[in-house]
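Removed from the display is one protein chain of the complex; every other protein chain stays in position.
Every chain is named by a letter (A, B and C) in the order it is written, and numbering of its residues begins at 1.
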Amino acid sequence: MTVLSGRDLPRDGEDLQGAALHGRLERTWGDAPGLWGWLTTTDHKRIGKRYIVTALVFLMLGGLLALAMRLQLARPESGLISPDRYNQLFTMHGTTMMFLFAVPVMEAMAIYLVPLMIGTRNISFPRLNAFSYYMYLAGGTLLWVAFVLNIGPDAGWFAYVPLSGPEFSPGKRTDIWAQMITFTEVAALAVAVELVATILKQRAPGMTLARMPLFVWGVLVTAFMVIFSMPSVALASGMLIADRLVGTQFYNQYEHGDPLLWQHLFWFFGHPEVYIIFVPGAGFVSQITETFCRRPVFAYPAMVLALVTIGLLAFGVWVHHMFATGLPRMGYSFYTAATMAVAIPSGIQIFCWIATIWDGRPRFQVPLLYVVAFIVTFVIGGLSGVMQASVPIDLQVHDTYFIVAHFHYVLIGGAVFPLLGAITYWFPKITGRMMGEGLGKTSFWMIFLGFQVAFFPMHLLGMWGMPRRVYTYPTGMGWDEMNMLATLGSFVVALAVLLFVVNAVHSLLRGAVAGPNPWDAPTLEWATPSPPPQYNFAHIPVVASRTPLWDNRHHLPVVTGLRVDDRELLLTTVMEARPDLREASPLPSIWPLWAAISTTCLFISSIFTPWAVLVGAFPVAAALTAWFWPKSPPSPEPVIE
Amino acid sequence: MRRRGASLMLLPLLALAGCGGIQTIGGREGREAALIDDLFTLFCIVTGLFFAAVMAFLFAAYWRRGGHRADRMPDEGATAPRDRGLRIALFAWTAAVIGGLMGLAVASFLTDRSLAYSTAAGRPVVSIELIGNQWWWEARYHFPDPSQNFRTANEIHLPTGSAAMITLKANDVIHSFWVPNLAGKQDLIPGRVTDIVLTPTKVGRYRAQCAEYCGLQHAHMALDVTVDTPADYARWLAAQTRPAAAPTTPQAIAGYRFFMTRQCSACHAVAGTPAGAGVGPDLTHLMSRRTIAAGTLPNGTGPLHAWIADPQGVKPGANMPYIGLDADELHNVVAYLETLK
Amino acid sequence: MRHACLRILRKPSIAAFMLLCSAFAAPLAAQHNGARPAAAASPPEDGQWTMPSRDYASTRYSGLNQITRSNVRNLKLAFTFDTLNRKGHEAAPIVVGNMMYLTTPYPNHVWALDLSKGGRAVWVFRPHPAPASQGIACCDVVNRGAMYANGRLFFTTLDGEVFAIDAKSGHQVWRNKIGDISKGETITMSPLVAEGKVLVGNSGGEMGVRGWLAALDAGTGRLAWKAYSTGPDKDVLIGPSFKPYYASDRGADLGVHTWPAEAWKIGGGTVWGWISYDPQLKMIYYGTGNPGPWNAQQRPGDNKWTTGVFARDIATGQARWFYQSSPHDLFDHDDINEQVLLDMPIHGRMTPVLVRPGRNGYMYVIDRRTGQVYSAEAYGFINSMDGVDLATGRVRMVKEKAPKEGRVIRNICPTASGVKDWNPSAFSPRTGLLYVPHENMCMDEGVFEANYIAGTPYVGADVKMYAGPGGHRGVFTAWDPVRAKPVWEIKESLPLWSGALATGGDVVFYGTMDGWFKAIDASAAGGGRLLWQVRLDSGIISQPVSYRGPDGRQYVAVVTGVGGWAGAIVSAQLDPRDPTAALGMVNAMRDLPGRTKPGGTLYVFALPK
Partner (left out) sequence: MSSPFRNSFLPRALPSLHAGRGRGWVRLSKRRFASLAHPPLAPPLQGGGFIALAFLLALAGCDREQRDMNGQPKAETAAFVPRGDPRSAEYENNAFHIAQGQKWFGWFNCSGCHFHGGGGMGPPLMDDQWRYGGRMEDIVASILYGRPNGMPDWRNKITEQQAWELAAYVKSLSAHPRQDALSARADEMSNTEPQTLQERQKVVPETKAQPSGEEN
């Protein structure tokens, strides 16, 4: 047991443990009671939960939109939904799912889990974390309120100019979309920075990079991808707003702007975005596989390398969204090769997961079932992705329902199935209760089969020539049956999701009480009670392997000596995770909320007038000043005083 | 799971099954489409094999429920030899993946080159400028003698056996030209000129549809593609080059007068008459077309009445406005339009 | 009767005059280049100014020489006359005997002023043109003047009507409506009367009209012939006597085959500029306007017979030759500028030529008999073209400057208004130089598909003009047509939109758009020395003239009244915040409203008694 020495201040250690320590830590790390505490909290678990729930609400809303679209498409020449509304529907569906559900939910899971998995007491920059949630909420609310008011964006989630430009998208619909991007970009970038800092500097002593759980690796790769890709779309949407509001000419081909500039910038973000969603999903899969097969994931170094490779390749493939734009043909070959290359790390990962099952003693409980569903579905999606990497094939299937099928296989298969597995898996940790197994299995099979029924026919529709983003289609094209089938499948999925929710709510209230580690999992988050106390760990654990809880089932070594009268964190070195510094984690504060409110006002009013940027900067500056007003001496201090 | 796998194995067959359609990528009615279809089949087979391999491994792992450690604890010593087998398998698998991908990449590249080759080598016999508008297509046939040029809308005719160079331009937003039975797609981008070569091999009628989301009526932006024998094509050209004949029946004459003096002529052109506007489809040979309103309705007396009487009911948001003709005017105009053979 | 007496009385004085002239000319002759006006087309000086171009050779040269380089600075205002019209005045005053006739812009009044009574108005003729014609006149509601012949005054109205009125009484003799404003046709040009024919063409090249030149019988006003600028040969009056010099102009029905189907019917080629007449060859020479629409991508082909010069037989209208200076015109380079008929040495032989400062910026020297181009040198800054190939006659276009749909092409020089627009130059036989008031401007142009609706504009281009290299927008060039190079140049801040006047006193006059009326030393050695200038109430876009008054003194007359394409920003109060307004001219003329104001006054100057 390492003891951190120091001046004579209250610290955890042999003198202070058990209930007494708990009391002190509770006082130090606890939030104010009631609404005030709710608004001012900087606890990563509270904010993470909010984030997760909000993202899931957006998932449901996005799903409702999907159902509406499927209803409209169930029959040819259906007059159920007007084209104007339908275009808003699919734009909202794509936007909600990509910007308001998929990325946030992955980051939300990371916000909740990463500090627990690496054995620290809070995320770094926790006020920024609170701020990011409010920004995300405001962005999502802006978009949905606009949609309810019939000013929802209608230029597609990709918002290609010139269709989304000032001439062809009159009104504020696209501005709202673009500003929603700004909101979610701010939120996502903030979280990414927090996660990188947390993962690199706050790991428990001994958790070298090579001992990090694969999910944490996934989050680290994702966070870097967010940091490098999101500015591209923020830039693009910023230029779009400028074009629309103050008449700049970034995308006006007449004035030597370029509509393709948008596509380059958007897909330079848009393709990494897909992996931003998939890589954490792969992390879920690794954690679940490990736990339910009782084996560490096979070939850990290969898995890590695969994740990093995917992260790098993600930035070299964006042009495969633009094969039909008529760019120089030879240049396309590079993107074909890069896109196909993504299949190599993905293939390695798939192999390793199956090898883990092969080598282990799998218990096919709901989380692992989702892993199996993930493998089946994701492989299909991945293979159809390989097809689209080929320029000639892409020229045929691009922008058809084949693509719709492909990316739903990849995104639902690659991210939503793992997510549902992950929710089932970590539900006891978050709520303290197990999710019902029976309902869980029922909804799993319904989701899995319903999904295949809903989306497999779309491959065929695409091959039979049905383009995407059409609000209706003529009779006699031979598309009727498959569309009807897809609609039926989508309703099965919807029903299953409803069951999942029922199960979750029921389990939340009546579920079996889970201990600290109901699945006998090997990672640190299971080393603390369920749900975890506000300070996460009474003593910071010390790690000697990738599976600390399997190595030291009953006596997890810990490090003591962190102050208990201050929110002190232990910072460790980047590579080896040796104790390095102690730093005080910020106290709860209302100012992140105010900063978010003032930034929201700035963003929303800048949809209407450019002056808002100038005027609105003052309240933002004021809120930030108050936020960062120094209250105590800066405290990073060496571990050895 | 097994069923899904099986149906994926059927993909190549299903692709072939699409043969009958007028808008399907398995159509193989053009040189380019056939090349792509071959490649597609190859990809389906190779990826199908990989899928089968993954599924086999997954099932094996599932059935095996291996591991001999009852205490559920990993044991470095015990798993090492097993690991070695798996490690070799991993390398083999990775090599197979890389090999397969390289094979596919090379195949794709070769197909791409032969598509590009058709662009460079074939001196196109037919030269068409196709312009995408919200939400209809304008086709302009170009000839060395510009006075032979003519325009038509929402249809193109091509002769079999010769390469047609189609120059693509967009008037407003991005559209995408796609005749799946003949070739892949090519975007029409404002401010840029793109092109695509079609080499149809089989007489027939195919359907093309805008494949890039272009706004409200993206769903109703189809193009009727007719592939003729060279002789039929020449006949069609000759007919299209002729200006419209003067109307003869009293009703058609009344319709003509209405057309020339009222809203119609502010947007539409009819060659040989004073109507020369270019923002709407050229109607000179309207009745030789199979569809109206970019494939929204079949062509004919009834649909014409319906379309002119209430275009916004048929195709909400289209640029054809509701004019509010009375019954006589409507009949007259349709009578005149029906003379535009 | 009285006129006849006057003429007889004057004859000796003219003779004396000529003697004097030749005496003065002697020292100049040493460096003279040998160019002289076509003798048959430029009658001896009679002190009158009966047509805007002064004579059939279009010299705009008055042999009067009382006003000289040394005394021009003493010029004093003799009288003024307010036309009460505040649109752009492009017309030249016509002086016949004791009378001066002034045509105004729409509503096209004709004022008769008695010069013997200090310019008192004697009568005014009001033709009442249709007000709707104002809405289809592309570039202000201008009129370029009347022509006097055989006791009658011939002029046109904006709504497409030709009038013949009795010069003495102002009573209408006949009228003939030959333009149709419902198609977008207007008439702004000054008719040319020769051999008993009144030659008039239409305007409206921006409205999708089909250009033509009509010959009316001067006695009755009945149509004698009408030659279209586009379409089948029989409409263009192309017959067996048509022998163009260059191969690209030979072939049947080129006016149809060099156009997309039907496009020739709305293809422009209007005739709204200047016509010259060679009485010896009995041929008229005139240029045709731009093809429509401006967006050239809508009209693939050479677009015959637009933007070129026609030589026609005046009696039958049959074309003799044609030369197209801008085949498949890209920039609205109407070729309607004046052709000055000269006899000048070409390869050592005196050759009958016409010299025309082309709108595209090349000074063409063309054989009057055959249409062969002897030289075509740039007289202004050009970057959109790269010279004229004298073997084929075709101008070489610079590919990068060709307008394309969907993308603005920047910095095209010259502009759509050309290196020189309609405003005519003057030729002095004394110096052998051509005095060319012109522009130095460039433009950005973005073209798009134009929609044809009869009677509405058919252009398909957004344009922004601005000053060319050097920052000055106007240039006054003295050009040596024989040596094909400029002798001197005067840079002007504003584009020059007024005509030039050369006089026997070796003084040339022109006006600027901010109202300065200037006298310049005409001699080559003078280097363009400014001799005298006066600021008038409004910008000058008209054509100054010189005449001998009833008192025997030499007068110089000019009409102010800014307007026209370049001046519409003032006369029509266009909004300078829209740079594309008035086809892009507003962008170049933003400062004009601060430098001048609308006007419409005749100023007549003379030396003090």
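A few points about this structure:
Heads up, the rule we're going with is that a residue touches a chain if its C-beta (ideal position, glycine included) is under 8 Å from a C-beta of that chain, and two chains touch if they have at least 3 such contacts.
It should be emphasised that the depicted structure is a prediction, and the values quoted were computed from it without experimental measurement.
Within the whole complex, touches from the chain that is not shown fall on A, B, C. Touch with the chain omitted from the figure is made, among A:47, A:65 or A:623, by A:65. What chain C contributes to its contact with the hidden chain is residues 84-85, 87, 105-107, 126, 128, 131-139, 141, 206, 408, 444-446, 448, 450-451, 453, 455-459, 462, 464, 568, 572-583, 586. Listed by residue number, the positions of chain B touching the unshown chain are 172, 190, 261-263, 265-267, 279, 312, 316-317, 319, 321-324.
Although one chain is not shown, part of chain A still touches it, namely residues 57, 61, 64-65, 67-68, 71, 80-81, 84-85, 89, 141, 144-151, 162, 165-168, 170-173, 243-247, 249, 251-255, 608-610.
To be clear about the criterion, only the chains that are shown with their structure count from here on.
For the pair chain A and chain C, the distance between C-alpha centroids works out to 73 Å.
The distance from the centre of chain B to the centre of chain C, with each centre set as the mean of the Cα atoms, comes to 54 Å. A straight line joining the Cα centres of chain A and chain B is 36 Å long. Taken residue by residue, chain B touches two or more other chains at 190-192, whereas all remaining positions touch fewer. Looking at chain A, one finds that residues 253-254 touch two or more other chains.
In the complex of the two chains, the chain A residues touching chain B come out as 82-84, 87, 155-156, 160, 162-163, 167-168, 253-254, 258-260, 293-296, 298-299, 302, 324-326, 329, 332-333, 336-337, 340-341, 343-344, 347-348, 350-352, 354-355, 357-362, 364, 372, 375-376, 379-380, 383-384, 386-387, 389-400, 452, 456, 459-460, 462-465, 467-474, 477-478, 520, 547, 550.
Note for the complex: chain A touches chain C at residues 253-256. Taken in their complex, chain C has these residues touching chain A: 406-408, 446.
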